[in-house]
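Worksheet: one structure, shown below.
Of the protein chains in this complex, one is absent; all others appear in place.
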Amino acid sequence: ATLEADFQTRIDNEEKIEPKDWMPEAYRKNLIRQISQHAHSEVIGMQPEGNWITRAPSLHRKAVLLAKVQDEAGHGLYLYSAAETLGITREELIHNLHTGAAKYASIFNYPSLTWADMGAIGWLVDGAAIVNQVSLQRTSYGPYARGMVRICKEESFHQRQGYHILMTLMEGSDEQKAMAQDAVNRFWWPSLMMFGPHDSDSEHSGQSMTWKIKRQSNDELRQKFVDQSIEQAEAIGLTLPDPDLRWNEERGHYDFGEIDWEEFYQVISGSGPCNRDRLAHHRRAHEEGAWVREAIEAYEAKKKASV
Amino acid sequence: ATLEADFQTRIDNEEKIEPKDWMPEAYRKNLIRQISQHAHSEVIGMQPEGNWITRAPSLHRKAVLLAKVQDEAGHGLYLYSAAETLGITREELIHNLHTGAAKYASIFNYPSLTWADMGAIGWLVDGAAIVNQVSLQRTSYGPYARGMVRICKEESFHQRQGYHILMTLMEGSDEQKAMAQDAVNRFWWPSLMMFGPHDSDSEHSGQSMTWKIKRQSNDELRQKFVDQSIEQAEAIGLTLPDPDLRWNEERGHYDFGEIDWEEFYQVISGSGPCNRDRLAHHRRAHEEGAWVREAIEAYEAKKKASV
Amino acid sequence: MTDISTNDTAIYAVRLGDDALIHGHRLSEWCSNGPFLEEDLALTNVALDYIGRARNYLSYGAELLGQGATEDSLAYQRDCREFTNLLIYELPRGDFAFALARQYLLDEFETLFLNAMIDSNDDTLSAIAQKSIKETRYHLRRSKEWMLRLGQGTEESHQRLQSALGDLAGYTKELFEMDALELALLEKGVAVDRRALESQWHSAVTAMCEQATVSLPNQGWEVKGGRTGYHTEHLGHLLSELQFVQRAYPGCEW
Partner (left out) sequence: MTDISTNDTAIYAVRLGDDALIHGHRLSEWCSNGPFLEEDLALTNVALDYIGRARNYLSYGAELLGQGATEDSLAYQRDCREFTNLLIYELPRGDFAFALARQYLLDEFETLFLNAMIDSNDDTLSAIAQKSIKETRYHLRRSKEWMLRLGQGTEESHQRLQSALGDLAGYTKELFEMDALELALLEKGVAVDRRALESQWHSAVTAMCEQATVSLPNQGWEVKGGRTGYHTEHLGHLLSELQFVQRAYPGCEW
């Protein structure tokens, strides 16, 4: 397969693969899986934050949160478009989400229970996403890589906003401080799980690295995230809920405790607090919108016919 | 028409007319109109109070309010049954409500906007209803009269509860007092309208009096209500919003200001604050319940078939 | 009793109170929304029983907690993370099939639970159980009848009931969980052993479902967290409504 060899050479030379280029079927499939999971994550991710738009505690925060969720919808759109360049339709993508064939980031199966969660999600969840996405700016597939550049810029803005929410709470009343700490307690470990299983247990990692779809391993990225978070937590008086966190001079990194992988797999397999709610919500909105989509089609058809 | 003459003699002798007795068609129709309007009023009346069940400010008040709205459903049931003895089905009754052919008391087209409205509705609206219903305990149609006896007992309980809500507010903070006074300001005039147009303008009154469906005129009942309310208002420091209220030594009654009949007819004809919401709510619940009613029918049919 | 166990009992009473309050609240949302008037009446009636139960539990909890706590301070002044009701109670009211399926599953549970709590050596809890069991027996008769009607009614009612059971299944597991606090109280003869109720509950439900030609699916998912205040997103919205007046006008008598 000289095609395959040429393809790998281009990858090795850091050339971007573009939609019209030849690519191995497995590369295409792997990309669709990853990009669509990423797209669905943005879209499902609108729910836990959307949950607080109507209850945001100031008009300023309400506007910022609305804008953030709007950005997520925008990211979803870029990513659906990137996936569509690989020969799959939006409808198929959504269908796969509804059947469970396509996944979304498991972190969004955790509920947002207090206003402080808007801070924790911004700081930790977007923070973890950025660490991942920064590395994906150099992914081998052109449309995906370019999407990531655009997304990363907005995400780091979101992260700062989330951090600012927590900072404000930590400067506030005792109840506010407790609320912030509680949110961080709940979101810390799930954020670490966002990077996926240990490299040794990661199903898709090997091939993805060769093809440079992924550029850094799960454990590398996770370590980077841990290292950066500790300082930020300390700066505003938050404690990360891990007694094993400590600086390891030798590694030049922080050591941290073992992730509860049983929880991770339980949440993935459907026993997360919100799995059913998230899909049911998306499905309901999609079904309620069916007549609108039909109306557009009918209208466009009439317009064409009358030209 | 010796039948008609006999009938009127029985009426004149204060005998009750029973379902199997002969009665003039117009008497039957008039009764159906009045009883069904009364029944629909109980049922639609569940909405403005139901609106505060989930927001009642104490568990005690929540239980009392729930029980009250439950009583209203119960009254609706008695009254539908009384109407059904006249040869009309529940389904027809509800259909007439939905098409607008049957009316309900216009007072329920006003919104309940604050917790104090639970007080004002209980005190004034139930109060006015009782004045009306006490007189109907002696109405000529047996099932209706007996229904009224039962209903009156519960209503006066409700009125005391409403009064107690207002009393508690009037003993409370300035905000609470203002809330109570505001509710009374909004519900006073509509309560007076509950007795219907002046006797001189009342469409159905003459015949209804002859047949003793009605036992006292609109204006007599209204006067009774005004007289009794003034003392009750004063006792807890509430002001009735009518500058013309004053004791008339000669008449032995309170004089009061002219009712805004334009508002009355506007609300009746559909421009009340809640007319559309009330019917839409009832229609929605009825439609949402269609499959349940069908299930019962199917189940009962199956049960019969298998016997 | 030592102080610690008084406090444990208080927490236990508040837990049961939260369950009853949130359940009663959801049922009360049906008022004027039932499929016909008789059912409006009946659902309101059940709601009332649960609000009454909530008051019994919460006022007992408040009494044990002391420090000025009242049934109303517990109901109206705690935020989402402090509420300890199990998740099944807070799920939105759903359609009528969902409401009745939930009610049925809980009626079977409550029957067993209250029956056991009658034997609690805490007199107040025992008394509450004795009073409540009578109501619950009546609720159960009613909800069983509805299981049959919906299960054997039309194709649509059958489907709706089945789908409701599917949506509820994973939330039932939490009913049978014991944490350290309840285990300690069980030891002392105060609390009910929830674990011991599961198989009996399961048999009853299975038998009933069979009769109704539906099933409680066991898809292997389960969601828990209510006792630690780890709720679904639905509870917060419920509380914003429940507590509005007290929050907007703090420190008043109503």
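Residue numbering begins at 1 within each chain, and the chains themselves are lettered A, B and C in the order written.
Methods note: contacts are C-beta pairs under 8 Å (C-beta built on N, C-alpha and C of every residue); 3 or more make two chains touch, one makes a residue touch a chain.
Note that the structure is predicted; figures quoted are calculated from it, not measured.
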Looking at the whole complex, which visible chains does the left-out chain touch?
-> A, B, C
Out of B:S36, B:N51 or B:S106, only one touches the absent chain, namely B:N51
Identified contact with the non-displayed chain, of A:S135, A:S156, A:Q176 or A:Q228 | A:Q176
Touching residue (missing chain; options A:F7, A:Y27 or A:W115) = A:W115
Using the touch rule from the top, list residues of chain A that touch the missing partner.
-> 43, 46-47, 50, 53-63, 66-67, 69-70, 73-74, 76-77, 80, 115, 165, 168-169, 171-173, 175-176, 281-282, 285-286, 288-296, 298-299, 302
In the full complex, which bits of chain B touch the chain not displayed? Write them out.
-> 48, 51, 55, 111-114, 182, 186, 269-277
Chain C, residues in touch with the chain not shown (by the definition above) | 79, 236-237, 239-241, 243-244, 247-248, 250
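Criterion: only the chains that are shown with their structure count from here on.
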In terms of CA centres, which chain lies closest to the overall middle?
-> C
CA centroid of chain A to CA centroid of chain C, Å = 36
Could you please state the distance in Å, as a whole number, between where the Cα atoms of chain A are centred and where those of chain B are centred?
-> 57
